[in-house]
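Below: one structure, written as C-alpha cells.
Omission of a single protein chain aside, the complex is shown with its protein chains in their original locations.
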Amino acid sequence: MKPTDEHISPQAHIVPVSLYVGIWITLMICTGLTVFAASVDLGIFNIVVALVIATLKGTLVVLFFMHLRYSTKLTMVTVIAALFWLFIMFSLSMTDYLTRGWSTYASR
Amino acid sequence: MDMATAVQTVERENYLNSNYGIKSWLFTTDHKRIAMLYLVSITFMFWIGGFFAMLIRLELLTPAGDLVSSDTYNKLFSMHGIIMVFFFLIPSVPAVIGNFVIPLMVGAKDLAFPRVNLLSWYLYMAGAITALVSMVTGGVDTGWTFYTPFSTTYSNTHVIGVAIGIFITGFSSILTGLNFIVTIHRMRAPGMTWRRLPLFCWSNYAAALIMVLGTPVIAITLLLVALERAFNIGIFNPQLGGDPLLFQHLFWFYSHPAVYIMILPGMGVISEIVTCFSRKRVFGYEFVALASIAIAVLGFLVWAHHMFVAGISVYAALVFSLLSYLVAIPSAVKVFNWTATMYKGSIRYETPMLYAFGFIGLFTIGGLTGVFLASLGLDVHVHDTYFVIAHFHYVMVGGMVMAYMAGLHFWWPKITGRLYPEAWAKLSALLVFVGFNTTFFPQFILGYMGMPRRYHAYPPEFQVLNVLSTAGASILAVGYVLPMIYFLWSLRYGELSPPNPWNAVGLEWMTASPPPTHNFDETPVVTWEAYDYEHQPQEEVSVGQ
Partner (left out) sequence: MASSDIQIAEHALQHHFADMEQQQETSTFGMWMFLLTEIMFFGGLFCAYLVYRSSYYQAFVEGSQKMNIWLGATNTAVLICSSLTMALGVRAAQTGKSRLMVVLLLITILFGLGFLGIKAVEYHEHWTSHEFPGPNFHFETGDPAHPATDPQHTEIYFSLYWAMTGLHALHMVVGVILVSWIVIAGLGGAFTPSYFTPVEIVGLYWHFVDLVWIYLFPLLYLISKKHGG
C-alpha cells in the first residue's frame, strides 16, 4: 500500500531510559572536556579538538535523541545529503579563498 | 438545439464545481485548486515582468538614452529580472502543472502535506505583494543579482523591501519542493515503482531537490544584505573589511542551481509530450531519469562561472570552468534521447508538440552558448554583454516558457475539461517561435560585437539589430496574448474534453477531465511500464478544431 523500508515501523522502537541518560552523561562530559581543552594552549589544534568533540556530540544527538539509529535508510540519506551539500558549499568556496594568494607570475 | 450546444457544461461533479464561493478557493487544500490559484498569480506577475521588458525594448529602439533616465533604466531591468526569475519562472511549471498533475501521476489523492501546499501559495502571495509594493513605491536598481556593496551601501532604492519579498517567496519554493519530494517517495500507488514513474515526476523531483537544498542559502544571503543595509555591518563591504565576492559566492550558490529549478520541470513536460505525440516510449528512460538527477547535483558545482571576471582566483576559475562543461552532458543526453524517441515514431503535430519542437531546438542553441560561456577566454570577451542575455533568454524563454506553454496546452483538457481551439493555438505557437528568434538572435551578434548589458544607451552602429530585436518582441507579445484570450474563451465556449483527448499513457489520463476532488474513485494499481504506447489502442485523437 505504502512503500516502507523496514518491517517494523521506526516509531515502534522504544529507546530505554538508561540509554538516553547515558547519552546525556556523555554529552555533559564532552562539554566539560571541550571547555577544559580551551584552557590548554594547543595552538592551531585548539579548534581541531573543539570540532572533533562537537562532532562527536552532534553524532550522539542525531543518532539517539533524533532516533536516526532506528530510522529508515531514506532518513539516513537525507542527513548524508545535508552534510554533502554543506561540504560542497564550503570546499568549492574555499578553492577561491585559499588560492587567491597563489601567484600566476614568478614572485619578485 | 443551437442554444443547448452553444455553451456546454460539465454535468458531473469535479474539483471545480464541488464547492462554490471565494472561501472554498482561499481555504482549499485540494492540490488542483491550489494549482489554479498559482496559475492566476503567476500569470499576473508574468504580465508585469513583461511590461518592464516592453519598456526596456522601447528604450533600446534608439542609441541615445532618451526614453527614461539611466537610474530608471536600472530599475526596469532589475525589476524585469526579479519578477521573471523569482515570481514567474521558478514557480511556473512546478506550482501550476506540478501541483496539479503530480498527485495524479503517482496515483495519490493529494500531495503529502496539503495544508503546507496552501501555505506555499500564501507565502508566494505575501512575497509577491511585498516586492510589488516596493517596486511601485520606488523600485530597485541593483539588478536581480543584488551585487554588493552597491546593494548594501550605495543604492538609494527599496532593496530591503524587495529582498524581503524574495525571502518570503523563497520559503514558498522550499515548501513546494519539500512537498514534492515527500510525495514522490511516500505517496505512490501500489505498483508505481520508481522505474514506472513518469519522467515529469523525475524532473520535478530533481528540481525539488534543488529548491530544498539551494533556496535556504539565498534566503540567508538576502537576510545578510538586509541586515548590512539596516545596520551598516560590513560583511560584504570592503571599506569595512568585508568581501563583496563572498556575497557573490553565496548568491550564485543558489542562483545557478536556480536556473535548473527553472528548466528541469520544463524538460519533464517535454518528455511527456514527445513520447505521447510520437506514440512511442521514451528512448533510454533510465538515462533521462538519471540525467535529471545528474543535472541537479552537478548544477551545484558550477556557480562561480558567473564570477570569472569578478576577481576570484584563476585556479578556482579553472575548476569551475571544467565542472561547467560537465553539467552540459546530462542536458545533451536528454536532447539526444528525445530525438531518438521521435525517430520512427508516429508524429502528430498538435500544439503541444509544436512547442516541444521549439523547445528542443532553442534549448539546444541556448545550452550550447552556455558551453561557450563556460570557456574562460571566451567569457572574458562576452561577459556582461548581450551575448549572455541572449544565452539565458534562449534557455529560459525559448526553452522554459515554451515548455510551460506546451504543458498548459497538453494538460488544459485535464485541468479544465475543455479543449482549446487548435488553429489559434498553432498560430500562437508560430508567432512565439518567430517573435522569439527575431528578438533574441540579434542579441547574440550584438553581444559578440561588444554591446554591454544593463546600459540604456549604445553606439549607433548597434541600432539596426536593436530595432530588429524590439520588433521581434512585439510579435512575441502577440504570441503570448493570444493564448490568454483563447484559453479564457475555452473555459466557457470550448468543446468538452473526454478523459483522454490525446490518447496518452499515464494515470492522470485515466480519471475524468476535470478530475473529481479525490482524484480517483479507487486507488489505482499499476501493472504496466511507463509510456506503454505499444499497448495503447490507436484511437483517433480527439482534439477540437
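Residue numbering begins at 1 within each chain, and the chains themselves are lettered A and B in the order written.
Operating definition for what follows: a residue touches a chain if its C-beta (ideal position, glycine included) is under 8 Å from a C-beta of that chain, and two chains touch if they have at least 3 such contacts.
Treat the numbers as computed from the prediction; the structure is a model and nothing was measured.
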item: Chains in view touching the one left out; value: A, B
item: Among B:250, B:316, B:390 or B:446, residue touching the chain not depicted; value: B:250
item: Touch criterion as defined above, residue of B:40, B:220 or B:484 at the omitted chain; value: B:220
item: Chain not shown, touching residues in chain B; value: 108-114, 116, 174, 178, 181-182, 185-187, 212-217, 219-221, 224, 227, 231-235, 240-243, 246, 249-250, 253, 518, 523
item: On chain A, residues whose C-beta touches the chain left out of the figure; value: 1-2, 4, 9-11, 14-15, 17, 20-21, 23-24, 27-28, 31-32, 34-35, 37-42, 46-47, 50-51, 53-54, 57-58, 61-62, 64-66, 71-72, 74-75, 78-79, 81-82, 85-86, 89-90, 93-94, 97-98
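Heads up, the rule we're going with is that only the chains that are shown with their structure count from here on.
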item: Separation of mean Cα positions, chain B and chain A [Å, integer]; value: 36
item: Residue ranges of chain B in contact with chain A within the complex; value: 185-188, 190, 213, 217, 245, 249, 253, 300-301, 303-304, 312-316, 319-320
item: Residues on chain A engaged by chain B in the complex (per definition of touch); value: 1-3, 74, 81, 85, 88-89, 92-93, 95-100, 102, 104
